[in-house]
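Every protein chain of the complex appears in place save one, which is left out.
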Amino acid sequence: MTKTITAGRFFEDFTIGQLIEHATPRTLDDGAQALYLSLYGGRFGPQSSKVFAQNMGFSDRPMDDWLVFHTIFGKSVPDISVNAIANLGYAEGRFLAPVYAGDTLRAVSTVLGMRENKNGESGIVYVRTEGFNQMDACVLSYCRWVMVNKRDKDATIAVEHVPELALYVPATDLVPPPVDFQKFSAVESGSATYFEDYICGEVIDHLDGVTLEDAEHMLATRLYQNNARVHFDGHAQASSRFGKRLIYGGHVISHVRAMSFNGLANAFSIAALNAGRHVAPVFHGDTIYGASEVLDKVVFDARPDVGALRLRQRAFKNVSFQDVKEDDPSSLILDLDIWVWMPKR
Amino acid sequence: MTKTITAGRFFEDFTIGQLIEHATPRTLDDGAQALYLSLYGGRFGPQSSKVFAQNMGFSDRPMDDWLVFHTIFGKSVPDISVNAIANLGYAEGRFLAPVYAGDTLRAVSTVLGMRENKNGESGIVYVRTEGFNQMDACVLSYCRWVMVNKRDKDATIAVEHVPELALYVPATDLVPPPVDFQKFSAVESGSATYFEDYICGEVIDHLDGVTLEDAEHMLATRLYQNNARVHFDGHAQASSRFGKRLIYGGHVISHVRAMSFNGLANAFSIAALNAGRHVAPVFHGDTIYGASEVLDKVVFDARPDVGALRLRQRAFKNVSFQDVKEDDPSSLILDLDIWVWMPKR
Partner (left out) sequence: MTKTITAGRFFEDFTIGQLIEHATPRTLDDGAQALYLSLYGGRFGPQSSKVFAQNMGFSDRPMDDWLVFHTIFGKSVPDISVNAIANLGYAEGRFLAPVYAGDTLRAVSTVLGMRENKNGESGIVYVRTEGFNQMDACVLSYCRWVMVNKRDKDATIAVEHVPELALYVPATDLVPPPVDFQKFSAVESGSATYFEDYICGEVIDHLDGVTLEDAEHMLATRLYQNNARVHFDGHAQASSRFGKRLIYGGHVISHVRAMSFNGLANAFSIAALNAGRHVAPVFHGDTIYGASEVLDKVVFDARPDVGALRLRQRAFKNVSFQDVKEDDPSSLILDLDIWVWMPKR
């Protein structure tokens, strides 16, 4: 006799308005922070140095924002996307409070919308996922939509609804870290490039390439307690359309983030995830490169110490950015739209 | 001139009754805990969340029981099994107290028995290994027996003795963690399946497969400070009968443990290791799967909050559990008999 165990939700198992509390809460610690650093090689000041962080007013080194994102995302996987065919997009993502070693995060999702696909075999589910710390402060909130198989082609759903999601987070909704960016040390960060030095439209080639490894992306994906099978089971994947393990898209996001130190060394904190697409799959052995384009610049009356840059951050595989041909999109793997905080002079 | 350095004990170097204090004591910390989590992807509640753990009465997140086991085991390797031909079996293993970040563990083994093999070239050594924390509390005690080469075929030993080891640990000898399982949170663990829901004889397919990597098993084995050469030296292994590095059997145990969250999400704590065999070797590139069979269920008058489940936990390679043919044992790699603690409703 085989005990039936949860194999994740199918399309018809969701309901609009449904609130899902995800297992398992997670205490992030020095170990997670060190391992994350080793996986990507980040060199942003406050994340690297307690002294640097505390000089600005952080109580300790803040966790890298994407580590927080992937941790919250990972919690949602068993409930939302373990059966997903594709992770289609992100919107309205905001980082709302710093996370420190010792903080315990939990995640909750709300189903915002559902739309069945014409073939009747799958549908798209829209959710807002929020992460909270042990004081019940919301540290992250974002929307994503995923394509999920139906268990039963004939199943129907009560209501279809496609939520209206902002094309990007309005600058007025951004929540700056509660620290003094005037105390940011350009000597210690190694870069004297400030908010004022960036120009809308400029494109920054982050130069460094990194070759991805199965052992590394699996370590990373488990660090986030993300159990999506496609990342781990090489035997099952051998008969999939890809023929091998797929690398978690967030692994690429974090690599590009670390690379972006070269050109954006003082942008240590992410304000928002406006939009993002994992354009093409990435595998063991692929070498990835990144570049950022400045889309917008915003200042805030109440915060003369810091501005926000809106960036289009793209990643490419197996061709360095300077060799990418704009009319050949075949190497593009990630297209991200984010706001970052940048100290003013 | 070459300084002779210890190359480990051979069969005739052991004596029944001998007590061996193993080097080197080890402080387990947040880093070990985070790395262990990243190697296996565990999602059990109290190990993952300090809040969850403290709500039950733990003083902090307890270390995963197998991390404690592998650490103590690793300490015994240079003295007991660095020259072993095979690790033959386990018995009478009991987990006796929680281990937390900051605790320092040391290991001591006692030789329980010895039996020479008929060919005169090797013999079997039986030891009990115990792990103690910095307060000298015993946190783990288990027996194992290993086949060890003789240095000198003509060497004789004083006494032969095969100890009588229990087939399994009697439930009355199990020591439950000193916490309140009624405060276990099924919402946070993500599973409403309690002790009462398991039936003797049922078999749980843990579904998830994971492909093993040289880089990962070596990181893990060094995390345990286990220096057995077969796991690390690909050059020497190339001329061995396997032709390549062998994966530490404990690495498979920990993977199956993490997989077992799917079906046994509330069994966060191991009570005993009754028996275990590493049936076949495992290598880089193998994909492993696991399943658990409920062998027995026991309740305790003094502890209405928790019961013990006896499980047969098996792992298979390169075939998912649903495709395993019961009359074809070729894919079986691990056959473990354990007691786990399970909260009662």
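The letters A and B name the chains in turn, as written, and every chain counts its residues from 1.
In this section, a residue touches a chain if its C-beta (ideal position, glycine included) is under 8 Å from a C-beta of that chain, and two chains touch if they have at least 3 such contacts.
Note that this is a predicted model, so its numbers are computed, not measured.
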Considering the complete complex, of A:18, A:134, A:149 or A:287, the missing chain is touched by A:287
Cross-chain touch to the chain not pictured, restricted to B:128, B:245, B:278 or B:310, is B:245
Touch assignment to the omitted chain, from A:17, A:41, A:304 or A:329, lands on A:41
It is residues of chain B that touch the chain not shown, namely 1-3, 5-7, 21-27, 29-32, 34-35, 78, 101-102, 104, 106, 134, 213-216, 218-223, 225, 227, 229, 232-236, 245
Residue list for chain A contacting the dropped chain reads 29-35, 37-45, 48-52, 61, 101, 187-191, 198-199, 201-211, 213-216, 262-263, 265, 285, 287, 318-320
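Basically, only the chains that are shown with their structure count from here on.
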Note: chain B sits from chain A at a C-alpha centroid distance in Å of 36
